[in-house]
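Some chains omitted; the rest stay in position.
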Amino acid sequence: MKKLINDPFEFVDETIEGVLLAHPEHLKRCGGSKRALMRADGPVEGKVAIVTGGGSGHIPVFLGYVGPGLCDAVSIGNVFSSPSPDDMLAATKAAHGGAGVLHLYGNYSGDKMNFGMAAEMAEMDDIEVATVLATDDVSSAPVEEIDRRRAVAGLFFAYKIAGARAEEGAGLAEVVEAAEQAAFATRSMGVALTPCTIPAAGAPTFEIGEGEMEIGMGIHGEAGVRRGEIVPVDDVVDELLGHVLADMPFKAGDEVAVLVNSLGATPPEEVYIMYRRVTAVLGEAGIAIHRSFIGEYATSLEMAGASVSLLRLDADLKRLLDAQAYSPFLPRLGA
Amino acid sequence: MDTLSSADLIAFLTMLTEEMPGHSDRLRELDAQFGDGDLGITIAIGMKAIRDALPELEAEEPGVILAKAGMAFNREAASTFGAIFATALMSAGKQVRGKPEIALGDLPGMIEAAASGVSARGGAKPGEKTILDVLLPMAAELQAQVAGGAALADGAAATHRACGEALEATKSMEAKHGRGGWFKEKSIGIQDPGSTAICLMMDCFARFVAG
C-alpha cells in the first residue's frame, strides 16, 4: 500500500483537520461535530441551504463543494461509507438559514437511508427538508430505471446549478426544481484503469489486469459495462460518448456543458487529450459546447481513470452554470 | 441461562464486540467481490463504537441497550449496513420495551420486528440477497423452537444452524440493493456479506447463551 498516511483509522479525521487548517476563512465545523463542515460565513439568513455529504476518499467531492454559489454544509463519512444521520442532522441544523434545506447528494443506498433518517429528525425540529439525488452514471442501470443509477462526477453540475439558484434567492421549491433539472440533464460514463485501496483495508478493493480497463466502472469499483484491453484514448472517448449521447438522447442543435474528470491518478495531460476528442465527436454530432470543465472534480483515492459528463443546457441552466461560485478546491468557477 | 438480563446483554455485546473485528478481512473480501469492500471496516469501527457506548448503558433495560447500541454503531460506522443494522436493533429493542429480561419467547417477535423495520427502511423483499434473507428464516426457526418448548441455548443453536443454511441460500440470489445491486448476475455465487455478518453474530450469541 503506497500511501502517505498515519493511522488508517484516523485518515478521515486528519484530512478534515488539514482542510480546516488550510482554509479557515472558507470552512468551519458545524458546532462541535467532527464530521460536519459548513461555509465559514454561514448560515446565510434567508437563503435556502444546500446540504450534501457522502463517503470520504473523493476530494473535491464532497467537502470541496461547499462555498458561495455551491453547497452550504457537508457531512463526511468514513472512506466510501455514508456519513451518520447525526452528522447530517448537525449539518442541516447549522446551515439552515430559515428558508429550508435541500439535501443534495449521490444516489447510494447508505447515503439515502442515513439522509432519510436525518431528514425525519430535522423535520421534528421544524426544518423543511427536500431531497434531490444525482443519478448521472448511465452505465449503472438502463434509462427506464434511472432511479437506480448511481452518481459519479456529474454531481458537480447539480451542485453548481442548485447552488446558483439558491444564491439568487429562490425558494426551496425553486431550488429543488433547478437541482432536479440539472440532475436529470446530466449524463456521465467513466473508465477505470487501476483499483483503489481503502486505507483501513490495506489491499486494493478489486483488480484490473495489466493492460486492461473497465468501461463504466463506478468510482468505488462498482461493475461497469465491459472489461477489455486498453485501446487508444480516442476510441475510449468514442465508446463513453456513444453511451452518453444515446442515453438522453443528445441531439444536433443541443447546447451542453462538458466535464472531463480525472479519478486522480490519471495525469491532467490525459484528460486534456480526452477533451480534444470530445470536441471532435460533439462537433460532428452538431452539439455545441457552451462551457467545459477539465481536471479533478471527483477522485477516488489512487484510482486511475476518467469520466465524461454532459449537461444539456437551456437558458436557465446556462445562466446558473455561468454564475460566480467559489471553493478553494476548484479552479475559478463562473464568468 | 434461560433469560437475558441487562447485565447478560452487556456481557454478550462485550463478547460480540471483541469477536467481530476478527472477521473484518473476510467481510471486506466478500464485500469487495460485488461491492466496495468497506463492510469489514464498517463492522470493525461499528463494534468499537458499541463497546465504547456500553459503560453508559449498564443502567438501562435490555430493549434500550439494544436500540442505543444500534445507534452507536451507525453513528461511527454509518453506511448501508450501518443504517440497516441500527434499524434492526432499534426495532428489536422497541419490541421488548419495558421488559427487564429477554426470554426465548421474546426472540421471534424481536427478529420479526427487526425484519420489518429493515424492509421498511431499505425497501428490500425476500430473495434479494440482503440480511432479510437470514432474518426471516431465523424468525421462523425461533417460532418453531418456542412452539416446541426448547431451552434458550438449544433454541439459539438451532437458529444459528437455520441462519447458516439461509446464508448458504443467499449464494444463488442476485443482489438488488446497495452497491451489490449494480453487479447484477456477477453477484450470483457469492454469499451475501451483510448476511454473513449477521450469521457470525448469531454464532456468537448461540455460544454465549450456551455458557
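In this document, chain identifiers A and B correspond to the written order of the chains, with residue numbering beginning at 1 in each.
The criterion applied here is as follows: contacts are C-beta pairs under 8 Å (C-beta built on N, C-alpha and C of every residue); 3 or more make two chains touch, one makes a residue touch a chain.
Everything quoted here is computed from the prediction, not taken from an experiment.
Chain composition of the whole assembly in this file works out to A x2, B x2.
By definition in this document, only the chains that are shown with their structure count from here on.
A separation of 33 Å divides the Cα centre of subunit A from that of subunit B. The residues of subunit B lying in touch with subunit A in their complex are 28, 32, 34-38, 40-42, 44-45, 74-84, 87, 121-122, 177-179, 181-184, 186.
Every residue of subunit A that touches subunit B in the complex is listed here, in rising order: 9, 55, 77-87, 108-110, 113-114, 116-117, 140-141, 148, 150, 198, 200-201, 205-206, 218, 220-223.
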